[in-house]
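All protein chains but one are shown in place.
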Amino acid sequence: MQLIYEKSIPGRRGVKLPASDVPVATLLPAHLLRAEAAGLAEISELDLVRHFTNLSRRNFSVDTNFYPLGSCTMKYNAKVLENTAALFAPFHPMTALLPGGEEFCQGTLGMLHDLGLMLADITGMAEVTTQPLAGAQGEMTGILLVSAYHAARGNKAKKKYVVVPDSSHGTNPASAAIAGYEIITVPTAPYGDMDLELFKKAMTDEVAAVMVTCPNTLGLFNPHIKEIADIAHSHDALMYYDGANLNAIMGKVKPGDVGFDVIHVNLHKTFGTPHGGGGPGSGPVGVKKALIPFLPQPRIIKDSRGLFQLESKRQGSIGRTANFFGNFGVMAKAYAYIIMLGREGLVLASEQAVLNANYIKERLKPYFELPYDMTCMHECVFSASKQLVHGVHAIDIAKFLIDRGYHPPTVYFPMIVKEAIMIEPTETESKATMDAFIEVMIEAALTAENDPQALHDAPLTMPISRLDETKAAREQNVCCQW
Amino acid sequence: MQLIYEKSIPGRRGVKLPASDVPVATLLPAHLLRAEAAGLAEISELDLVRHFTNLSRRNFSVDTNFYPLGSCTMKYNAKVLENTAALFAPFHPMTALLPGGEEFCQGTLGMLHDLGLMLADITGMAEVTTQPLAGAQGEMTGILLVSAYHAARGNKAKKKYVVVPDSSHGTNPASAAIAGYEIITVPTAPYGDMDLELFKKAMTDEVAAVMVTCPNTLGLFNPHIKEIADIAHSHDALMYYDGANLNAIMGKVKPGDVGFDVIHVNLHKTFGTPHGGGGPGSGPVGVKKALIPFLPQPRIIKDSRGLFQLESKRQGSIGRTANFFGNFGVMAKAYAYIIMLGREGLVLASEQAVLNANYIKERLKPYFELPYDMTCMHECVFSASKQLVHGVHAIDIAKFLIDRGYHPPTVYFPMIVKEAIMIEPTETESKATMDAFIEVMIEAALTAENDPQALHDAPLTMPISRLDETKAAREQNVCCQW
Amino acid sequence: MNDSHYCPHTPEEISEMLAVIGVSSVEELFAPIPAELRAKALTIPSGMSEFETFARMQAIAAANTQGMTNYIGGGFYDHIIPSVVDHLSGRAEFYTAYTPYQPECSQGTLQALFEYQTAICRLTGLDVSNASLYDGGTACAEAAMMALRVTGRNKIVVDASLNPFSRQVLKTYLFNLDVEVVEIAPTDGLLDRAGLAAVLDETVAAVLVQNPNFFGSIDDFTDLARQVHVLGGLLIASVYPISLGILKSPGEMGVDIAIGDGQSLGNPLCFGGPSFGFIAARKSLIRNMPGRIVGETVDKSGKRGFVLTLQAREQHIKRHKATSNICSNQGLCALRGLIFLSSVGKQGLADMARLNRDKAEYAKARLLAIPGVTLLQSSPTFNEFSVSLPKPAAALVEGMLKEGITAGVPLGGFYKGLENALVVTVTEKRTKKEIDHFARILEAALCN
Partner (left out) sequence: MNDSHYCPHTPEEISEMLAVIGVSSVEELFAPIPAELRAKALTIPSGMSEFETFARMQAIAAANTQGMTNYIGGGFYDHIIPSVVDHLSGRAEFYTAYTPYQPECSQGTLQALFEYQTAICRLTGLDVSNASLYDGGTACAEAAMMALRVTGRNKIVVDASLNPFSRQVLKTYLFNLDVEVVEIAPTDGLLDRAGLAAVLDETVAAVLVQNPNFFGSIDDFTDLARQVHVLGGLLIASVYPISLGILKSPGEMGVDIAIGDGQSLGNPLCFGGPSFGFIAARKSLIRNMPGRIVGETVDKSGKRGFVLTLQAREQHIKRHKATSNICSNQGLCALRGLIFLSSVGKQGLADMARLNRDKAEYAKARLLAIPGVTLLQSSPTFNEFSVSLPKPAAALVEGMLKEGITAGVPLGGFYKGLENALVVTVTEKRTKKEIDHFARILEAALCN
């Protein structure tokens, strides 16, 4: 398909602007002006609409295809939620920051405050900040809170390390690094979790925090998690919970009860807000009591009269992670999601997410290697090693699925599983959908034996076949030059 | 694709209803109850969303494809217009009909009143009723007004006929028939319009009305139109203007000035409201002064205080053509369209619609027979007779276009042109789009000579190939039986 | 600067095109229009930007009183609309397409309409449905004209407890065809069976009834169907689709043609439209059905597909001999109806119907507790019921409008002798709190 710039015609106009009702201002001095107008598209509204409508049709998406992308929780995003954000479109965030401005923003401030309370309930934390803009930023915020906590207790210099399992998501070590820590990586044991003995060895008083996902990226719940927390605490290290997999355990276990001190949740995963082709997300962070003083500001508090106020000038706060109050529109959808499902609905969601993952796991086990063969939580991780014998890689199976109208599972993650195929169906998929997917997966396994080339050639039904990624990285054409 | 009923699972639920806050009423007597619940779909919301989203992707549409469907004026429907109807969603029409209710509906009543005034200006009529629900109903309404007019003057018995040219749209004679008239059809002359001499012969004092489209369905403006009107009037017959082709002449000529007494306009053609895959439309009817007393009720009038009132109890009115005020939501979009384009914008729209049609006509003339070779208005009509020599029909060219991503022009209409191909680009298409279309049309013409079979086999790129229409008509499976 | 809306051409392109056509100006293209016929300038104002346009439309909407609590129906009902309805009917491929004349590139619309026809058949208990008519009133007219064709007779008998607006539309459609329309005045808010029997004979093409009727009364027309059929006529019933979640279906009663307005199925009130009319009938009547009909068939390779079928009935083929003049119908509204019915679903529609009746029965009890308020009908009701008040209903309703309540539709305007009567509608949207408030306000209004 042509680029929108290739469809442009010099002088063509898109949307019409309102006519001016004020005098034309005297020109700015030439040295402050750009030499020529920026080379934006020049296209009619119809051509623009056709361009983007047809572009959209070149995507797979939850609304058009089963999308069992492991670790991403691609659940159905209820349409009613999509309608909620628009209700808040007109509200300028700066209004709340003006002297006496809170009074004019009680609805929005109250919603953020109450969302924090509900997330604190679900995660077992004392207070939640809704400012972080995505999971990774939540992680960084959380680790900065940890460092502020240690600093306040005079241990800044002493605390040098953050411990992560080798199965952790890349953002965990990356976030800890930005927060100024060195990383200690602990291998995974045959039982599918951070090796307890190696973990004990790794732990010293120089460890500031232990970051884990539970269930982890293998979809497994760590039975030793409490012990791990105790060990960490015995070294004055704090426990960080990566909440990206919270969809497995809502109402079943509260990370706070298990001994976690800091947690982020991905509203765009567990709480039904769409992923937008790469965002926006939202990554609220919850903490235990001892960390409250360090939370980002402004903090939203409910005063004695029940009015919501901003507390901005607190000592000890790590500062700000976003210019305003975080991705409010995303949080409005998540807030609506939580009150709509309610306490029973959230538990049911986790139960059926786990049921679906185990169902797929059991049905595919005969055809694909299951490196960690045990009850999983919301997702299961296979390996294409059986297929590799025939020269077929996980990526080939992924492309075959595309031809059949399925978005592939996550492949090659977690890195500890060779040729990993990570399947997360989520609770919103029907049995019929999963059964059809399972049949196609089985067909892929058989094709790997009988006709590997067919898998190497896939996909054939898309507007393009497999792309030359090396050429892209080499030539670095990241901006249209013509 | 499976039918939604084939995806249903007994007991599955879709949307959740609010819980009841009142006692359960005592059961109705059994003989008033249905034996079993109606066999509607039982499907989850995600499966429902996927079903209809994927169904939508099996359509060509203006937003995805060039759609030069002659006589249908498939212009771009501005997105801002789509947002206007929702503003009026909560207003119950019955409110205005309650005693003193008008006072609570001044916005909506005023909009209908003002839309009538603007349409009266554009068409040169004295008053407009916005009640008719589509063009065809507008025609019927118009002819009923004609009959009421004749009846009021004691000529009910005498006036038996409605005269239409053989190029007229099928709804014209069909509407006149419902209105109780017999039809006299006048052939088209070589110069592309109703044969003047034959028309004169056909005219008697028993003719109640002459229904014409101008420009007609050949896209030609009848130079004798004034003379025709004079002749009709000399026989005390009224002139009916089928406004479906109004997009050619806005601000250029007002039917009222030409001698037309009654007119309908298709808001869903000329005034930028979408066609919805077959509706809803809106067909307001304008009349000259003498016909005002017969207009449908309630009539919306502006009283001395500038308040909008409903006049319901008028003698002589033909009654009602819709339960309430017509397709209000469609009219809101058309109203917005008119005020947005304004006087200059409407004229420009007609000018460029005519420019585009003539451009395509000139460029395709060398390749397709142009039965009436003269300056056209908003559309041009070719014949596939040159291609017929090679056994290629208009329908084959249509299917070839589908494979190239173009919705075909109207084919086999008007009936007076053998193998008709009726092209109406509209003003919203860019030259680039038309040029690409023209190239494909030329390719079709060449393929007709070189490889007719290729055209017979088309389309090959759609989810289905050509369908067996006889089987459909024979078996009459119009409802899913399983 | 070309500041036109949606007319994309640049001056350069326009000259190129003019050159190809061989004229020197766009104006030349209008030469075929005789000079003396050319229009004086339009008097409507100059245009504006889309932002100003939308602001203007918002101002118009704001000029209506907002937030009325509705206890009125009369053919249009204030029901919930699942969010999916707007999202899915808002897919551009649906709403910017035309009637599916080219089936290969219109399977989306065609399959949806086939599914719609199926939903209507299953809801009404009849065999065949078309792809929509304009609205409930015109559906009455089309059904009547259908009966006239089928029977070759020219008398229509109408129960006057059929919606008065629909009766007006019916008469407007028929007034020029020499057809006799006989109205039967209701008794006790129900069809007067004796009165009907008196006029029923073998000259009657069809009897038109409504269930629940304009008073809200529920009836069973099984007996009537038998009588009419004996005399070779057809029974036509107008029905309220939500009520069919629980009420006996036209098919079960032996009705020949069922019709109604589809607004309550996912279409907003929107000051009266667009909604859609539905029509379903016994299989034997299919060739006399008006409008579009989608049929199932197969493609060259035997794959299932859908097409517009039996087009020989229609105006674009049969012209003045067509079964109807309808061309554009209400396709998108019918699609909304299908999405609504599929979202609510089989059990859900029954639940929703029960919820409507429960709310209405609660309101009925609250109103009847008010001194001087009595029930107009003795028959059971669905979500509408009629009460007679100790004083004229018109003034009362007018007064309550100022309280932000549309208290009901006064019957006096439609039936003489019923000046004190009011038909009250209560949908699932009304909360107990609202209903209690309504009763209090009404009682207060009656006391002074």
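Letters A, B and C mark the chains in the order given here, with residues in each chain numbered from 1 onward.
We take it that contacts are C-beta pairs under 8 Å (C-beta built on N, C-alpha and C of every residue); 3 or more make two chains touch, one makes a residue touch a chain.
All values reported here derive from a predicted model rather than from experimental measurement.
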| item | value |
| --- | --- |
| Touched by the hidden chain, restricted to displayed chains | A, B, C |
| Residue among A:A174, A:L196 or A:L388 touching the omitted chain | A:A174 |
| Listed residues C:E50, C:D127, C:E142 or C:D299, member touching the removed chain | C:E50 |
| Chain not shown, touching residues in subunit B | 9-13, 15-19, 44-47, 49, 53, 78-80, 82-83 |
| Positions on subunit C where the hidden chain makes contact | 1, 50-51, 54, 80, 82-83, 87, 92, 347, 429 |
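As a convention for this text, only the chains that are shown with their structure count from here on.
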| item | value |
| --- | --- |
| Most distant chain from subunit B, judged by the mean position of its C-alpha atoms | A |
| Centre-to-centre distance between subunit C and subunit B (centres being mean Cα positions), rounded to whole Å | 19 |
| Between subunit A and subunit C, centroid-to-centroid distance (C-alpha), Å | 46 |
| Shared-contact residues (touching 2 or more other chains) in subunit A | 9, 12, 44-47, 49, 53, 78-79 |
| Residues of subunit C whose C-beta touches two or more other chains | 4-6, 8, 13, 48-50, 84, 87, 92 |
